[in-house]
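The complex appears here without one of its protein chains, the remainder shown in place.
Just so it is clear, A, B and C label the chains in written order, and each chain counts residues from 1 on its own.
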Amino acid sequence: MGSPACGAFGEFGGRFVAEALWSPLAEVAEVFEEALGDPSFAARVHGWAEQRLGRPTPLSHLGGLSEALGGAQIWLKREDLLSGGSFCGVVALTQALVAVRLGRTELVGETATGDFGVALGQVGLALGLKVRVFMTRDDMAAEPAAVRRMEEMGLALEPVEGPARGRRGAMAEALRYVACGPERAFYVTSSLASPDPYPRMVAFGAEIIGNECARQLRERGVSADYVVAPVGSGGFACGLFGAFVQEGSVPGVQLVGVQSGGDASPTKGAASLVRGRVGVHMGTRSFVLQDELGQVVTPLTDAAGMAMPVVGPQHARWMRTGQVQYVELADAEAYAAVRTLARSEGILACLESGYGLAYALRLAPTLPEDAHVVVGLSGDGSRDLGRLARARGEGASS
Amino acid sequence: MGSPACGAFGEFGGRFVAEALWSPLAEVAEVFEEALGDPSFAARVHGWAEQRLGRPTPLSHLGGLSEALGGAQIWLKREDLLSGGSFCGVVALTQALVAVRLGRTELVGETATGDFGVALGQVGLALGLKVRVFMTRDDMAAEPAAVRRMEEMGLALEPVEGPARGRRGAMAEALRYVACGPERAFYVTSSLASPDPYPRMVAFGAEIIGNECARQLRERGVSADYVVAPVGSGGFACGLFGAFVQEGSVPGVQLVGVQSGGDASPTKGAASLVRGRVGVHMGTRSFVLQDELGQVVTPLTDAAGMAMPVVGPQHARWMRTGQVQYVELADAEAYAAVRTLARSEGILACLESGYGLAYALRLAPTLPEDAHVVVGLSGDGSRDLGRLARARGEGASS
Amino acid sequence: MNDRLNTLEERASARRPLLMVALVAGDPHLDATLDYMGILAEAGVDVVELIVPFSEPAYHGAVLQRAMARAVNEHLDWAQIEEIAAEFRRSYPSVALVVSTYLNRLMVAPTGPILEGLQSAGVDALWIYDLPMEEAAEVDALSESAGLPLVRAVSATTSLERFREIARRAQAPIIWTGHSGGELTLTGQAFEERLRTFGEYTRRPIFASMGVTTGAEAQAVVQAADGVLVGSSVAWLLEGRGPDVKERLRRHVVELRARVDEVAGQG
Partner (left out) sequence: MNDRLNTLEERASARRPLLMVALVAGDPHLDATLDYMGILAEAGVDVVELIVPFSEPAYHGAVLQRAMARAVNEHLDWAQIEEIAAEFRRSYPSVALVVSTYLNRLMVAPTGPILEGLQSAGVDALWIYDLPMEEAAEVDALSESAGLPLVRAVSATTSLERFREIARRAQAPIIWTGHSGGELTLTGQAFEERLRTFGEYTRRPIFASMGVTTGAEAQAVVQAADGVLVGSSVAWLLEGRGPDVKERLRRHVVELRARVDEVAGQG
């Protein structure tokens, strides 16, 4: 089946939802479009991002590691420095400001690791909104610190029962809640793989990251040859690539999205763009990891942020047009890359970022010293310390 | 006894160390003074602070909370947003760059919560230095995540045995290690209460925070009536106050340092400036919590960063001159303030910051709406979540 | 429109309340499903909804999510669904049959032939939960050429204007999804008023899915709607199983039928 009618990215995207959600989402889309045309909206987003979320994050040149690798200069866009994942922050912020514009009084979202729930609390409470967060019982048990943090903020935390299906189960519950009270509740998501207008709104928030990065490169007099980012559902990468993808705007830069190949056995892993087929899941038409019957496959990967069976529609289009190259790397290589970075530069990246890093570590030695490779670090590795230690114990990659 | 000869702040400060450390510290002082006269040093510090540590941190106006309190406008300097305590970052950075200038190859420091050890790793490895961190066994057991993080970075972690005395025991061991190899090892500390030139160096790094804050206030067209900060050994407060304390430069601003009064019984707590007497401890002449025999008293407070029996000499001087007002507040009030901030604005501050916040929450309603109170948040409250939950359980303050 | 769908409209116009009951295909296995469909037909349902299970049933509540999770393990393909539909049609030529699923399950192969296969097997209409009108253009065309009309859903968030457009396109029953897998989105009077208003703009029967578990609730629903759709209470009954599950299923549906029929000719 062909292109979606609403919020299309070429043949991808769309608003594939139950009827109960159509009109609420249409209303959100309408207000979001209106906001895009209002310069004061962008100013508010940028003001809050700077004054409340602590943006911009820096761009760090890794002089030592680049020299050790003996090739291209490696640069990191440092989303790891802001606590809790600054990607979640800008994404929650943009949507929360749309909610305020719509006169909604309650933000409703789902969280898997807890980061997005915390981000919703940070921006929602600051804006005087109520905040309700759906999280599966399994995820709650796995992330007690994030749960405690949300409790301290006084958020309404909704444990989701039923077959444990990570973010997807919680998302369904959150949407259902919104469908019951769309005049006050506003659905907010961190997933680029979502029904229109969410992929557009997530990208709008996340693009702050790429715009900063492009400006920082200009200020440092550097033109990037490669921009590399991890791709789970793809929000962070979409934001980082956004400033570079427009034809002509930054000529000659190769964009690379790196997905998790799990333990490197071909039928597992989370590389939706490499091993998925076109389908509709989570309200959007995109690449979906699925079996021959159309049942969605649960990806197996150690990186929490990468375990998504469907990718944002922007990436599906960029793969089709060839504007971005997508590859998969095994978990073991991501672990090794995280460790290399920690030991050489004292920067502890999250495992998710390890896939992009690992690609850069392979790539840099093949390039001349005046080439520049930018890697997007999407977050800090505190949460992965246990996994890193176990992976080292198993000798997976040391 | 009177004023110290070296690194004096009025009658406070000095370099009260064993002979073995005198010359190494004198050499550090000399190079530090030379660096202060070299504009390229300041440029390097600021460049790394921005490009590697992610400074500046934002200044946030709390519109909602200020309105709810019905008085002065509350502003927060947001050191909580940078992971691991950005105060540690700038302080480690400044000293590490002095070490590089001196041609030293190894940074040696102590850490209690682990934050400073991580910060040493971050800046030391980036600068191509080896990093050795001393930490008591008790502190290591209490902070497994920080220990794992330092292990991932490949730092030389030195467990300190002997009577558990937190940072003080580890500091003694670190200094002793440096005394054995002063031609390669460089001592680095996060404590403002330390022998010269460390109080000057710590302040030089931390003042970046106050300078940013003063500039941000100017940019927002605001002139602060109060600047409030928590004071343990006082490094963070010293950095924040630095830009405001010079007579004439910012007229009319009242500076307030808030210490922990522990459980509010008069002989406990950590309020060295309120309840201490002049003495020499940790190499500096300042206010020391001590008994009538001159034995140092271990402060009892729930806030890790506040449990210091001696305060940096700058604060001792400012108390004498009246340039800063110092008060103590009970732990229970700090818990309540952290919770109020979390619930009203979605910002989870560390318990340490709760003392300053609590003061501001008392103060704001007594002031007119056009008054401005700036509170320095020294870090994020992830580490205090367990304590907060227990304090709530005990009904201490809810 | 085929005879069975015509009959539903006629009954609705005659104020004879309609009963639709849903079953998850393959819960717990395909043969059982055929037996259960027979029981529904014998007990007098007007329409059987045969749910083709999907691994991600985002718009179903916990009971049907569990039923689908069980059924997914049966790995049913479209040929098996056609078979079961054809078998049912042979035994019960006059009971309407709606197949329902999520869009992704129709995208594993060219969709046109899947629709044609279902139509030939005697399926009367297809309900795709996550395909709103605006995104349906292509499926509409395929549905038209396959002669397999789409069931359209409406809800509490559907404006009257939007309802009229949906109704204009509808060639099969319309379903009011009045509970979103859990809570009712409109209750009591508001529900009745909305249904009455909508009813004025369409001749298609409107079934309401309201989380009904008892005959009394079903009866209340058909005071306002042309018919009632009962789903999770049946899946819940089947989940318990045990030796007398078929008899309990039969009694449940007979009770629903009886209570619903008490409303005949009223309103």
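The rule we apply is simple: a residue touches a chain if its C-beta (ideal position, glycine included) is under 8 Å from a C-beta of that chain, and two chains touch if they have at least 3 such contacts.
Bear in mind the structure is a predicted one, so any value in this text is a computation, not a measurement.
Contacts of the undrawn chain with the visible chains, over the full complex, involve B. The chain not shown here is touched by just one of B:Gly210, B:Gly257, B:Gly279 or B:Pro299, and that residue is B:Gly279. For the chain missing from the display, the contacting residue among B:Ala68, B:Ala142 or B:Val296 is B:Val296, taking the whole complex into account. The chain omitted from view is touched by exactly one of B:Arg176, B:Arg320, B:Arg343 or B:Arg392, namely B:Arg176. For chain B, the residues in touch with the chain missing from this view are 1-2, 4-6, 14-24, 161-163, 165, 168, 171-172, 175-176, 179-180, 182, 277-283, 288, 290, 292-296.
Simple rule for what comes next: only the chains that are shown with their structure count from here on.
Between chain B and chain C, the centres computed from C-alpha atoms are 66 Å apart.
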